[in-house]
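Dropping the structure in here first, questions after.
Moving on, here comes chain A:
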Amino acid sequence: MIRLINQNKTVFIGVALLTIFILLLVITRPTKSHRFTIGILQTASHPALDAVAKGFKDYLHEKLGNTIAFVERNAQGNASQAQMIAHYFHGEQCLDGIFAIATTAAQAAMQHNSNKPLFVAAVTDPEAIGLKSSTIPACGISDMIDPDKQVTLLKTLVPDAKTVTLFYNIGEINAQTTAKKLHDALIDAGYKIKTVNVTQISEVPLVIDRALKMTDALISPIDNTVACAITFIAQKALEAKVPFIVSDNLLVERGALAAAGVNYYEIGRAAGSCVFEVLHEGKKVTAIDFHTPDIADYVVNKKTFDSLGLDPALLPDNFILV
Partner candidate 1 sequence: MWDLVETTLMFGCLYTLIVISTWITSILLRYDDLSLEAAFGFGGALQARLFLYGFSPITSLIIVLITGPCVGAFTGFLHLFLGLNNVLTGIIVVSIFFSINMFIGTVNMSVIQYKNIFSMLPGVATSTATLLILFSIALAILIFTSWLLTTQIGLLMRATGSNPLLVTHLGKSPRRYFFFSLMLAHMFTALAGALFVQHTGYYSISSNIGILVIALTGLMIARSLSKRLGIELLIGSCAYQAIIAFTLHLQIDPNWSRFITAFLLIALISLQRKSDAHSQQY
Partner candidate 2 sequence: MLILNNISVIYHGIKALNDLSITAYNDDFITIIGHNGAGKSTLIKSIEGRVMVDAGSIFLDNLDITRCTIVQRASFISTLHQNTKLGSIHDMTVEENVALALYKGKNATLDNGLKILEKHPAVLAHLEQLFPHKDIKKEKVVNLSGGERQMLAFLMATAIPPRLLLLDEPTAALDPAAAERMLEFITIFVRHHRIITIMITHDLETALSQGNKIWIINHGKIIHEINIHERQLSVEQLKLMMQ
């Protein structure tokens, strides 16, 4: 023990560094200039989550004008980065609340003991990650898909399909949860299922050819990795003439064939309304529960549809074309 601290120089340096650190923090403390400030922690950059953020900001700007400001941070799909940002948000005095977009951000923001209210969106299964029972004040919107709608989509667009490949990142809990639901729904509908997994985005090019072999359709659940690699996967699917169905409507614009998912922009707006109720109307956070929006559109990519040579007569009128 004495050997450890006998070099007083070291302990002195340690204490000095700590003091400097605290001083610097105090000096550079941001001053509060808006009435409300919300920290937005986004898990990754892809269309769905970007849309949530936009919907959120748009709604709150409409309702509260310039009295509300946002501090936006992106965890780039990295759990430890999400942790760092979450801890920073919790420690920052000027933030009145934290908005976490998607599961990784929500989990990172969940476990701290500051009393800042936590709003979440695009978390597929809030109960599974403990959001509903935790002691942190939280509320928000989930983006759980309705697997039966996916199956309907498949049946409508590719009626002759017998074998389907389920493609997702086994390392994402939202993907695992929704994949299981899809799997069960597809089995019930009589399809044969192949499963192809990746553990990170760099593995996608290595397995995609195998995934597209000997299958009538490729289907992906809610998966951040697939969302980030969408253009590549969609192109490969098109080259192999395999219909690619996703669970996220915004990915259809990027080349997937079709999706029967939720509207992420609307989810963002709905989350914004939660915040409004809490901040402006003074409602208690726990009084607002988690809910799943009912909105599910069927979206089809016209170009992909035509390139695959599918029969236009199969397209019902209520399907939105992009």
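We adopt the following convention: contacts are C-beta pairs under 8 Å (C-beta built on N, C-alpha and C of every residue); 3 or more make two chains touch, one makes a residue touch a chain; residues count from 1.
As a selection rule, all candidates are chains of the complex that A comes from, given by their letters.
Keep in mind the model is a prediction, meaning the values are calculated, not measured.
Novice: Pick the one that touches chain A in this complex: which of 1 or 2 is it?
Specialist: It is candidate 1 that touches chain A.
Novice: Going by the contact rule set out above, which residues of chain A touch candidate 1 in the complex?
Specialist: 1, 3-5, 7, 10-11, 13-14, 17-18, 21-22, 24-26, 28-30, 71, 73-76, 78-81, 83-85, 87-88, 90-93, 103-104, 107-108, 110-111, 113-114, 128-130, 133-134, 170-173, 176, 199
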